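All protein chains but one are shown in place.
Going by the order they are written in, the chains are A and B; count residues from 1 in each one.
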Amino acid sequence: MTEVNLANVTKDYGSVRAVHGIDLGIGDGEFVVLVGPSGCGKSTTLRMIAGLESISGGEITIGGRLVNDLPPRERNISMVFQNYALYPHMTVRENLGFSLRIAKADAAAIRTAVRDAADILGLNELLDRKPAELSGGQRQRVAMGRAIVRHPDVFLFDEPLSNLDAKLRTQMRVEIKKLHQRVGNTIIYVTHDQVEAMTLADRIVLMRDGHIVQVGTPLDLFNAPVSTFVATFIGSPPMNLIDGTATDDDTIRLANGLVVPVPASARGLLQAEQKVQFGFRADNLMPAGHAVQEDGEMAELDLTVTLTEPLGTETLLFTDVAGTEVQAKMLNPRPVRPGETLKFHLMLDKCHVFDAISSQAIRS
Amino acid sequence: MTRRRLPEWFVLLLPAIVVIAAVVLIPLIFSLYSSFTPYKLTRPSTLWRWVGTYNYEKILTDAKFWAAFGRTVLFLTVVLNLELLLGLGIALLMNRVTWGQRTLRTILMFPMMFSPILVGFQFKFIFNDNIGLVNNVLQSLGSDAALPWLVDGRLAMFSIMFAEIWMSTSVFAILILAGLFAMPRDPLEAAKVDGCTPWQTFRHITLPFLMPFIYIAMTIRSLDVARAYDIVQIMTGGGPARRTELLWTLMSRTGYVDARMGLANAMGYVSILLSILFTIYFFRKLSAARAEIGMAG
Partner (left out) sequence: MDRNRTHRNRKRLFRLLHLLAVFLTMSVICIPGLWIVLNSFRPTVEIMAKPPVWTPSFTLEHYRAMFGGAGEGGVPVFDYFRNSLIVSVTSTVIAILIGMSGGYAFARYRFRGKSGYFVGLMLFRAVPGVALSLPLFIVFARVGIIDTHFGLILAYVAMNVPFTIWLTDGFFRQIPKELHEAAEIDGCTRWQAFWKVEFPVARSGVASAAIFAFLTSWNEFALASQLTRSVGSKTMPVGLLDFTAEFTINWGGMCALAVLMIVPALILTFIVQKHLIAGLTFGGVKG
């Protein structure tokens, strides 16, 4: 059983605090993704778990064992690096077997372990090549192979896909997920790409400026963001946010005087004249006749399209609500010319309200 | 575990620091001390007599010393500048060569690997007024006078400079060439499209990019300027009549031939300061140039 626990973990570089008291419990076999913009402390946190950075404060335990001052080799973890960090002077076979050789495993055991790993990742053809003779995707696979060879307690991935091109990235994402389903180890995965986080994670840990902003399943973060930061970071396109003011009769007056009712989730929680941001996703603003049929409260808006982005199964429509550019989605699209005015349905049940000053979500 | 451990980096550096302290620093401290004594090798007791700055006063009022000092500075200025210009020229030439570039580059490196003493000897032979290659060729071409290359003061200085430049230009050529290879193509092509003449392109794009490489070469060279001693020592020994006397030959003569160690060490300190000034100057230039093209880090 390998849980990883972080209790009030901090990291200081001189007088600068890079990670502010992180508390995080990761269950056995869980796939947790640390995500956030660059410089948010996610990599530092991962490297502290790995033992590559010293811990300035707090406690880290792996499988119940305190590892604060243990060197990496005594933590029984393995790690896949962004630039793969394959040993350039060794063949793929030697790269895979290196950790076992260091651990003085016998030759037969190393051979079996390497063969198994190569089977899982389809590396059998490449075993006698040097890293320089491999393509980016193959190197990535070798790096993963090196990580699984010695059956560690925890896998750490540090932005492993960011050096691959878009197509390969999608492909490797699937492979990583398959790998996890197959070996079932605890995985801690760092990325700045919210799509990777959404698709891979059992649980997402969204970080910013050295703090954890929100922890939850991908759908939690998507459907119930705790702040405008989460709302705009998770999901593509980002959530539309429009400035408005609460009135005393359960409506919100948007910048240009347009009035919308307060979504049910926030009803009764707003004070009159409170400055808010009214948020909704493109999926919840759709032209009539091109929307999913849903029950619930609906507002109708006549909006002029300024720009279109056809994506095939859907088209993104750029339009303007109360002086703010917003994106809407059109299903079963027909060609739309910029300048056309359409009737849109806004699904009020799916809308969010954030406090304009604290940026925090207002939700019951 | 109460004892504080030394940081790892310091432990790793320690052997280097110890060796250099033992073999360079301590002797230098000793020589600094002895430069304040009238120490003579032949009379060891003189080591314990303190004469203050007498030696320094003596060399600072000595016309022979100043002549050697001035000649050394002049020599270094001329030689380093010519090496830089020639090296730059050679690098630009080589950069345009399309065939056998690797071979040519290897040949280019050979003079760097010659022992300075060997270079001195080689040119002593070639510039020999009687049987030297240069005079032989000149005579075969119909000139009747045998030029006294190493006997006439000016010609001797020229010959020594030639030898020095022959030996050290490669350092510049090779490093500048490496800079040219590392140079990104895009700015050059952009400049061409923007209508720059070749000269403008060189002046505003190529040269600024090459500056750090030029300063690396200068820094490496400045570590080694005193190697000229070997060349002068074997080609002319500072003669004729001290016309090619440099700081280093004067020092070695004072120390070993006249056995006046205290005085020689005082001169030694002047030469050390000279070398160190050169080195620091180029190190600073190097980091400045690096910052300019955004390579620092």
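Quick notes on this one:
One rule holds for everything that comes next: a residue touches a chain if its C-beta (ideal position, glycine included) is under 8 Å from a C-beta of that chain, and two chains touch if they have at least 3 such contacts.
Quick caveat: nothing in here was measured; it's all calculated off a predicted structure.
With respect to the full assembly, the chain omitted from this view is in touch with A, B.
The residue from B:Val51, B:Ala67, B:Ala178 or B:Cys196 that touches the chain not shown here is B:Ala178. Only one residue from A:Leu6, A:Val19, A:Ile55 or A:Met79 touches the chain missing from this view: A:Met79. Per the touch definition above, the residue from A:Ala103, A:Val174 or A:Leu219 contacting the chain not shown is A:Ala103. Remark: the residues of subunit B touching the chain excluded from display are 7-10, 12-13, 15-16, 19-20, 22-28, 30-31, 34, 41, 90, 93-94, 96-97, 104-118, 121-123, 125-126, 130-131, 133, 136, 139-140, 166, 170, 174-175, 178-179, 182, 212-213, 215-216, 219-220, 222-223, 225-227, 229-230, 233-234, 248, 251-252, 255-256, 261, 264-265, 267-269, 271-272, 275-276, 278-280, 283, 286-287, 290, 295-297.
Residues 50-52, 71-73, 77-79, 81-83, 85-89, 98-99, 102-103, 146, 150 of subunit A touch the missing chain (whole complex, contact as defined above).
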